[in-house]
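See below for the structure under consideration.
One protein chain is absent from this view; the other protein chains keep their places.
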Amino acid sequence: MTKQLLTLRVNGERHTVAAEPHHTLLEVLREELQLTGTKHGCELGECGACTVLVDGVPILSCLTLPVQLGDAAILTVEGLATGATLHPLQTAFADEGAAQCGYCTPGMLMAAKALLDANPRPTRDEIAHAIAGNLCRCTGYTAIYEAVEKASRA
Amino acid sequence: MLRLPRFTLLTPATVSEAAGMLTEHRAIEEDAAKIGTPGLTVMLVAGGTDLYPNMKRRQFTPQTLIALGRALSRDIRNGSGLRIGAGATLTSVAGDPRVQRGYRALAEAAISVSTPQLRNMGTIGGNLCLDTRCNWYDQSLFWRTAEGMCMKTDPTVVCRVAPSSPRCLAVASADTVPALLALGASVRVANATGERVMPLAELYRDDGLRPLTIGRDDIVTEIVLPPADGWRSTYLKLRDRGSFDFPIVGLAAAVRLEGGIVREARIALTAVGSRPVLVNAAAAALVGTKLEDAAIAAAADAAHKVARPMDNTSGTIAQRKKTVPVFATRALAALRPN
Partner (left out) sequence: MPELSILGRRLPKVNSWAHLTGSAKYADDIILPRMLYGRLLRSTEAHARIKRLDVSRALAYPGVIAIVTGADMPEKMGIMPSTQDETALAVDKVRYVGEPVAAIAALDEDIAFDALSLIDVEYEPLEPILGIEEALTRDDVKIHDESKRGNVFKEVHLSFGDLDKAFAEADHVREDWFFFEGNTHAPIESHSCVANGEANGNVTLWTCTQVPHYLHRELEKVLGVPRARIRVIATPNGGAFGGKSDPFAHEFAACLLALRTKRPVKFTLDREEVFYAHRGRHPVKMRIKTGVKQDGEITGVHFQSWLDGGAYASYGIATTYYTGALLTVTYRVPAYKFDGVRVYTNKPPCGPKRGHGTTQPRYAFECQLDKIAEDLGLDPLEYRKRILQPANSRTVNDLRITTMGLGECLERVGEATGYSKKHGKLAPGKGIGLAGSAYISGAGLPIYWNEMPHSGATVKIDRGGGVTVYCGTAELGQGSDNMLASITAETLGVLPEDVHVVSGDTSLAPVDLGSYSSRVTFMAGNAVKDAASRLREQLVCVVAERLGVPAARVVTALGRVFDRDDPETGLTFVEAAVAAEARYGTLSAAGWYKPPPGIGGTFKGAGVGPTPAYSYQACVAEVRVDLETGVLTVDRMVTAHDCGRALNPVNVEGQIEGSMYMGYGEVIGEEQVFRGGLHKKPSLLDYKIPTSLDTPRLEAIIVESVDAEGPYGGKEAGEGPLNPAIPAIANAVYDAIGIRFDETPITPDKILDALAKKKVRVGPTGLDDDHDAKASLRRLNASTDARERKRDA
């Protein structure tokens, strides 16, 4: 099958890539744009590792066809920091040990960012619901709650 | 990583354009009952949260996908009751104040679907048309090759759940459907020749292989809810985990009260059969009562009789069957006026 040209707006920059139409946003981000910060754990929508934001909304890149995104703003973990300044979630995750192996972390950060953008002072219960689509196998989620709470106070 | 099979994606801008494409492409295709799910050559996709995983597992390998994202309305509008565009995401349905106020079972069902990400992507129309599920079916091509195929992917072989079953026993698993059934919803269905409105209950049949009654040319475009006046409703879901999981029992109850007396009632079940069902006997047991314990018990008993879980989901048959009357009792008790 032939590749098609595709322009995506990722982390504030427009990139034109050639991609096969059946390749998902996850595959295009990682393989065509080499933005490998977005991870994958199942490719079936069963783990949340590939979460990115599209116009601020968390979605799964493994179940999204990039051609359908048009000019929507795609945010990946690589675009979370503002220039050289880390996002408060990033520093809070470091301080609280919320990233152990770091593999669910990019997706977790995206889900947490969407939460804080909509709800700057979430309760622990609201955080738990916001990250209910992101499996973490290392932390037991406790440090993640603490980090999101810390970032919300920043 | 696990990838999609190759296909051509069509992105019609309107429902009629989509319906035209569907008719054109499906002319070459035979009845699903004769070819099994991998034989479908053209399919519709909305949010893709159900279809794409199934395609990655090669349960479906359509050559053409018609994406409805641009064509379907995402609006939730006031009508005589409420009209929900089939393209509305489950997040927007769950978060709509009118749904939360008047159609609580639907809000509760929508918020219980899978995960926040999948609710942001998945549509209410897609949830209505969710493929039936089964432990022997929702597996990779490799797994199904090792096990031997099942009736749903290859109609020439037996059902793995019950080899003597004449039909596929895959399970209805959409959370919003029992809620909408209990709320008396209808659906608007369009095709290349026109559109019609039908009661939601008539959308389903008791066949895991062909769970929808509508034709392969048809597109569900809208959900129509009657006025909410006086209705109270709720949805309860049994699953192993607080997110991700499909229901292994889903029960919605709705009652319309006048002066503390039940004037109308509906109880609907899912995940305990191939078709979501309205339990008419349960409703009958409630009308004219004040939701006294005895009335609730009679309704719960009626729901229990209707539930026919098979050993093809998580949990056990006994557990799921036993949970049905417990949920009926709890749901109805919660609907009592304060």
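Residue numbering begins at 1 within each chain, and the chains themselves are lettered A and B in the order written.
Please note the rule applied: contacts are C-beta pairs under 8 Å (C-beta built on N, C-alpha and C of every residue); 3 or more make two chains touch, one makes a residue touch a chain.
Everything numeric in this text was worked out from a predicted model, so none of it was measured.
Of the listed residues B:Gln63, B:Ser140 or B:Thr213, the one in contact with the hidden chain in the full complex is B:Ser140.
For the options A:Leu8, A:Ala49, A:Leu65 or A:Leu116, the residue in contact with the chain missing from this view is A:Ala49. In the full complex, subunit B touches the omitted chain through residues 1-3, 6, 135, 138-140, 142-143, 145-148, 156-158, 160, 163-164, 238, 240-245, 314-316, 318-319, 322-323, 326.
Interface residues of subunit A facing the missing partner chain: 20, 30-31, 34-44, 46-47, 49, 76-78, 80-81, 86, 90, 93-97, 99-106, 109, 127-129, 131-132, 134-144.
Here is the rule we use: only the chains that are shown with their structure count from here on.
Note: centroid distance subunit A to subunit B, computed from Cα atoms, is 29 Å.
Residues 1, 20-24, 26-27, 40, 42-46, 48, 51, 57-60, 63-65, 67-68, 111, 129-130, 132-134 of subunit A touch subunit B in their complex. By the touch criterion given at the top, residues 1-9, 11, 48-49, 52-53, 56-57, 67, 69, 114-118, 120-121, 242-244 of subunit B touch subunit A in their complex.
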